[in-house]
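Only a single protein chain was left out; the remaining protein chains are all shown in position.
So, chain A:
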Amino acid sequence: SSILHIAAVVVSGTSVVVYMYTWCLSSSIHISAVVVSMFSTIICGFLFLLVVKRLPEHVQVDDPAVVKRLAKKLERQQIPLRSDYGYKVSLFSHLHQYSRKAPLTQQLSIPSTVIHPSIVRLGLQYSQGIVAGSNARSVALLHAFKQVIRDYTTPPNEELSRDLVNKLKPYISFLNQCRPLSASMGNAIKYIKKEISNIPSQCKEEEAKTKLLTCIDRYIEEKIVLAAKAISKYAIEKISDGDVILVYGCSSLVNNILCEAFEKSRKFRVIVVDSRPRLEGREALRRLVQRGISCTYVLISALSYILPEVSKVFLGAHALLANGYVMSRVGTSQIALVARTFNVPVLVCCETYKFCEKVQTDSFVSNELDDPDDLMVTRKGKTQLENWQDVSSLGLLNLVYDVTPPDFVDLVITDLGMIPCTSVPVVLRVKNLDQ
């Protein structure tokens, strides 16, 4: 796109020059025509560069030019390129699909020198699913960044505010290769980059580092821990005695809310809905039963059978998009749809740091493809899909996220209060004003 920039500048410049020249000719002022046209070209060029923002590139794996650019960028940052695995269903062929059995560390040197060891550890934990869930990933990311900042020393003739940001860029590319970044991680990274850039140049290194570490601690404390407490407080108002609450998958926030409500002696029971291949509901079930909450466990195929019993649905979110759509684990939109048909209220719980400026109306354009081998099941020693790659007309699709339209969501509970789904852009605007 830098070529586009230059081309645009050149075209606009020449057109202005031609226009000015013809105008000056018509008004017969010769010398000033050249001067005026030169100035106007320069001004146009600057305006163009200022006004046109660099749009974030969507993942486009089926476009070879984009792939080549990505490969070149990774090569510059000395990060290995992770290759895609297996046949991709055509509708999602623009997304990456990696295999868990081919980790990125295969191509890295073992005492990793290019990438900080805590980032390598984090990348491994992401790709193996040991750290999963929006909040956990953000906290782990910030923890790793704290280690990086602690071990960082400013090279001579460099400023911490600029050099540290450049140091973080290859780490972020590495983490993106291990597992695509989530919206919450993206917001956390933006925050850190802003904090680093705002460090005054006369600040000493030790002082700057301590300041950054306290900033990170404060961010986690405010946006994650305290936000969870605030959301629990609002949500508990909505839980009444005798309720039957339906939850889907394992959302740390929803589990938190239910455990707090139980401690405040509300009488309710929970129905945990689960889906393959992740089967995260089992973990949610364990956590709730451990506290003493009475639970029922069903798979998502039994949803319409148990919905007549349900009084409320609590859903967690991975991100809230700017047009009010809720991006969450695949299957959430189905739950919201069926709940709407049965006239059961759907409440989405989401912290404000997960609000994102993207706009999406479908689950195809921007999504994540997980390892297709997860869909294989071995029962009694036999794996039916063992040689799925040999069958040319078979593709395995393991989607991770889907988007729920705001018509199916009745209320969003955030740390700023209880808002309707369509108020998300307002919150984003207010947040931007604050910053």
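Convention: contacts are C-beta pairs under 8 Å (C-beta built on N, C-alpha and C of every residue); 3 or more make two chains touch, one makes a residue touch a chain; residues count from 1.
One rule holds in what follows: contacts and distances are computed from a predicted model.
A.B. asks: From the names "Dynein light chain Tctex-type family member 5", "AP-1 complex subunit sigma-2", "Translation initiation factor eIF2B subunit gamma" or "Spermatogenesis-defective protein 39 homolog", which one matches the UniProt record for the unseen chain?
C.D. replies: Result for the unshown chain: "Translation initiation factor eIF2B subunit gamma".
A.B. asks: Which of A:Gly86, A:Pro117 or A:Pro405 touches the chain that is not shown?
C.D. replies: For the chain that is not drawn, the touching residue is A:Pro117.
A.B. asks: Given that one chain is not shown, which residue among A:Lys229, A:Lys267, A:Arg282 or A:Arg429 touches it?
C.D. replies: A:Arg282
A.B. asks: Across the whole complex, list the residues on chain A that are touched by the chain not included here.
C.D. replies: 103, 105-106, 108-113, 117, 120-121, 124-125, 128-133, 135-136, 139-140, 142-143, 146-147, 150, 217, 220, 224-225, 249-250, 252, 280, 282-284, 286, 289-290
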